[in-house]
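Below is one structure; the comments refer to it alone.
With one protein chain removed, the remaining protein chains of the complex are shown where they sit.
Chain IDs A, B and C follow the sequence of writing; residue 1 opens each chain.
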Amino acid sequence: MSEKLTQRKAWDIVLDKLTKRSLWMLHYCTGCGAIELPPTMTSRYDMERFGISAMVTPRQADILLITGYLSVKTLQRVILTYEQMQAPKYVIGFGSCTINGGMYWNSYATIKSLDQYLPVELYIAGCMPRPEAIISSFTELIDRIGRGEANSWQDYYDNYDFYKKNQEHVFGEINTYVDIKDDKVKFGI
Amino acid sequence: MSTVLWIIFYPIIAFAIGVILLGYGRKFNARVQRRYGPPIQQVFYDILKLMSKRTNISHGWMHDTALVMLLGGTLLTLYFIPVPGFDFFSGYGDFLVVMYILLIPSLGMALGVGETANPNGSIGISRALQMLAGYDIPFALTFIGMAILAGTTNFSEIIALQQAEGIFGWGLMTNPFLGVAALIALHGMMGEKPFEVMVAPHEIATGPMTEMGGKYLGMMMIQHALNVVIELTIYINLFLGGAANWASYLVKLFVLMTLILSVNALFGRFRVDDAVRFMWKVPLVLAVIGVLIIIL
Amino acid sequence: MVNPIMLILIPLLTVFLINLVNIKWPKFSAGLSFLAIALTTGMAFTLLPEVMQAPIEVVIAGTKAPIGINLLIGPLGLMLSLIILVTSLLVSMYSFSYISDERKGMYSGLFLLLIVGSLGMVMTGDIFNLFVFFEILCISSYILVAYQRNEHSLEASIKYLLLGSIGSLFLLISIAILYRGLGTLNIADIAARVGELPPSTRIAAAAFFTIGIGVEAAIFPLNSWLPDAHSSAPSSISAMLSGFVIEVALVVLIKIVFSLFAFAALFWLLAVVGVVSLLIGEFAAYRQENIKRMLAYSSIGQVGLILFALSLGTEAATRAAFLQIINHAAAKSALFLVSGYMIIRTGSYQIADYRGIARRMPVSGFVFFLAVLSLVGVPPLFGFFSKFSIVMAAVSSGSTGATVLTGLVLLGTVVEAAYFIRVLQHFYQREPAKAVTAARSERGAGAESSIEAPIAAMLPVLAFALFLTGGVLLLGSITGLADAAVQDLFARLVSVLA
Partner (left out) sequence: MLTEPVALMLLLSVAGVVLNIILYRLQSLQMIVSFLVFAAMLALNLQLYGTIGETLVLPVVVFGQAMSFAVSPLAFYFTLMITSITLLTVIFSLESLRGKACTQAYYLWLFLKTFGMLGVVFAADLLTFFLLWELMTWGTFFLMQQTGGESFSPAKKYVVYAVSSSMLLFLGIALIHAWTGSFSFREVAAAFPHMPEGMMLLVVLLMTVGFAVESAMFPLHAWLPESYASTFTSLTSYLSGISTRMGIYGLILLLFGFVGHELADRFQLIGVINLRYIVSIFGALTIIIPTFTALFQHDAKRLVTWHGIGQGGYMILGIFSANALGIAGGIFHIFNYMTYVTLILFSIAAVEYRTGTSNLNKLGGLIKRQPVAFLGLLFGIIGLAGIPPMNGFVSKWFIYKALITEGYPFLAISAIIGTLGTILSVYKLIHNIFLGQLQPEYNEIKEVPFLMQLPIWVLMLAVFATGVFPGPILSLIAEIQSSFGLAPVPYTMTGVDPAAGTLDMLVITTVFIGGLLLAWIVFLLGHKRRHVSQYQNYAAGHFLDESIPYNFNYNFYTGFEHIFNPMKKKVIARTEVAVSSLVEAAGDYLRRIYTGNLATYAMYIMAALVVTSLFLKELI
């Protein structure tokens, strides 16, 4: 990561400074955490101040905000969605469920730790986290992008075998029609 | 020489104005909703980010070509609409030409979205085209009415005629029916609420933009910024007496934009058939009255 | 020089000969009648140059007009004779194979009598002879209609007989009125002196004459026997009846009206009646499912058209009517003859049963197609030119009434095209009807093989078709003959009486 940081050209530094002000978010809400998002978006906290707005499809989104637990079934959807997003892309795990399964830690149907399956950029701890926490995570992300440090997404390309193995362990083979290894070559990531 | 400079720099200027107008729109909307809102240059950040995405996917060569056609067609339209100090091309194509080259971007986008093979996209295009038929009929009728009133279809001549008589020579003043009809149609043309059926993020996942990401979406946003300028300028040229200088041009742009944004901020969304019905009832009838006044 | 009397005598004598031959060698009767007709036809053609110069008058029984019996052969008579003879020559050739039962001899004799009657009607210059030949014509056709001896044909024949008798009676009454008033039977004499009669007598004579001969000429509403008779006669006879018999009666009617009863009002009446006939015929044919009835109704329509053209009373219109008579003789005969073998092959009269038949009877189908197009008036077939000239003539006459009637005639054409095209499309459908699949010819073979009519039957049909297509090339000479006939007819017209 640091190696890549030093490789940033002057143009990239400027670009990062500017583009960090625009982050579009796709929020994946199966858990109870979604209730915290409306206040974050509306006049009380207004995340659009930071150039963050909610988007509808993975193609347009930069942030995949996963609120709450993921079951085996929904994880497949999340992975499909993640792979359809355009890099650079950032996964934010929201709430303790994504960190360690939270109150569902001993459920047979949920997955415990999201970072086994997707490269998570940031976790927001808490059950549930308040909008302030969400905003603070966003600002943290913005800062990291500005510094050129938010590169977790490259990990998915670099260590795809690891993620793939874990994914297959949970639900077997799925076909997302995305060839990550070939993408890595094609796009030179 | 200055023409060459204009040809080179005009798209950039128009792009800047468009970005500011869109940013102004988002800010305006936020303030109506009692939010702080993004900075006024936010759209510029968005475009920059989208253009700098590392991975881009496309569903085929028409998908790629579509974006080129979209932006290329918009640039074409841009050149043919006179603005203060630059109406080099309006002598080669009148506003009948403009009306039809305005369709090139739509067609390009429609083809590209079609190739993405996403049903949401196709539904979006279906709605967009139905809306096109909705707003373009009254808009075209106001075009025709103004042309008959002015005795010409050439933009510069119409502007000159309006400016000759000061504010009372404006199209909006000489024939308020046409002016109002065109204003409502313009609202539909800009796709602002309540005529936002084509995008409708909550129903059809932003419709045409569903499969657009990265630089594809970026180019669409560039085109959108230019398009806002084009559409507002057409209205200004036809009904607000054009603009004698850049100051008045910008003032007119922002006033018109504010008007449209205020309506936008207040409404929800029509269903597509209701939107079209509205277009064929209110503005079309107004336009017919206006035209009848002119020819009788 | 050939004596025109031979035209009548040869067939008449052959009738007797046939009856003799028939006792021992019934097979030869058909051949004999064919030879007789061929001979007569040849003679008629040799008369052509002479008649074009001047009409020939033949006196029989030594006494001159106005007392004697005489024949007067002008171009009009000769033209009609040629139509009669050529049509019957071809039809008799068709009959070789078509009429195959043991009553051949009777058929051939009656067939010749029918020709004698028709020829006599067009050639006679004497109004009572006209009646005699008219009766010969009628009686032979009554019997021929009943030839098939089934329920339908017998009923049709009885109806035809009774109605025809009323017609003959009226004709006779008319002749009696004229003879009583003028004491002469020679048409030329009557024409010269008809003015001497009081108007009411003339009106009575005209009305009786028109109605009397109108029954045979199938003018509406006197044509009620026609659909039955024409559809239940053998197809060869239908071809004759539709092809020339009604037209001959019609021309004779017009000839007499021209010479004796040239009332303007009568012309108008006949023109209107002609158009009404046309419309009724065409509309009624539109709904027919039985092919021969459809053709019969179509004949009513065509006769209406001819009557309309004839009664316009201008030279151009009359010439056009003659062309149309020729066209109708060729086309309608071809249609009846073709449908004859279709009926034999499928055993059905229903058009629905002929679906796809043209693929198994390609030549018949093609001839039907040509004949239909010619009747409708499609260029470059003969029918186009006849219909074209009728309309041009009608419109050129300049009166509003004639123009309106022309419009109705054209409406009739549209209906005609509609029902004929329906039949044609039926013939050319891809999936054949059950009756067509089941049809077998005497040559045996399977469901895909040709069930075309025998060559002897196809040759005359092809001749008609050839005339319809190639007739255009003869148009000049035909028009020449028709022109002479028109002159002949108009020479009789002294003046139209208001």
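Observations on the structure shown:
Note that contacts are C-beta pairs under 8 Å (C-beta built on N, C-alpha and C of every residue); 3 or more make two chains touch, one makes a residue touch a chain.
This structure is a prediction, so every number in the text was calculated from the model and none was measured.
Under the touch definition stated at the start, the shown chains contacted by the missing one in the entire complex are A, B, C. Of the listed positions B:T74, B:T174 or B:N237, the one in contact with the omitted chain in the full complex is B:T74. Summary of contacts with the chain left out: across B:L103, B:V263 or B:V282, the touching residue is B:L103. Considering the whole complex, the residue from C:A36, C:L266 or C:A330 that touches the absent chain is C:L266. Across B:I57, B:A160, B:L250 or B:V282, the single residue that touches the chain missing here is B:I57.
For the options C:N19, C:S97, C:Q148 or C:S224, the residue in contact with the chain missing from this view is C:S224.
Those residues of chain C that touch the chain absent from the view are 158-159, 162-163, 166-167, 170, 199-200, 203-204, 206-208, 210-211, 214-215, 221-222, 224-225, 227-228, 263-266, 269, 279-280, 283-288, 297, 373, 376-380, 384-385, 388-389, 391-392, 394-396, 398, 403, 406-407, 410-411, 413-415, 417-418, 421-422, 425, 428-431, 475-476, 497-498. Listed by residue number, the positions of chain A touching the unshown chain are 57-59, 76-78, 80-81, 84, 174-178, 183, 186-188.
By the touch definition given at the top, chain B reaches the unshown chain through residues 11, 51-62, 64, 67-76, 79-80, 89-94, 96-97, 99-101, 103-104, 107, 110-111, 114-120, 122-123, 125-127, 129-130, 132-133, 136-137, 140-141, 144-145, 147-148, 153-154, 205, 210-211, 214-216, 218-219, 222, 271-273, 276-277, 291, 294-295.
By our rule, only the chains that are shown with their structure count from here on.
If each chain is drawn as a node and touching chains are joined, the picture fits none of the line, ring, star or complete shapes.
One finds 35 Å separating the Cα centroids of chain A and chain B. Separating the CA-averaged centres of chain B and chain C is a span of 78 Å.
Distance between chain A and chain C, defined via averaged C-alpha coordinates, is recorded as 97 Å. Taken in their complex, chain B has these residues touching chain A: 26, 30, 33-39, 42, 45-46, 48-49, 52-57, 201-202, 205-206, 209-214, 217. Taken in their complex, chain A has these residues touching chain B: 15, 18-19, 21-24, 42-43, 46, 48-51, 53, 55-60, 62, 85-88, 183, 187, 189.
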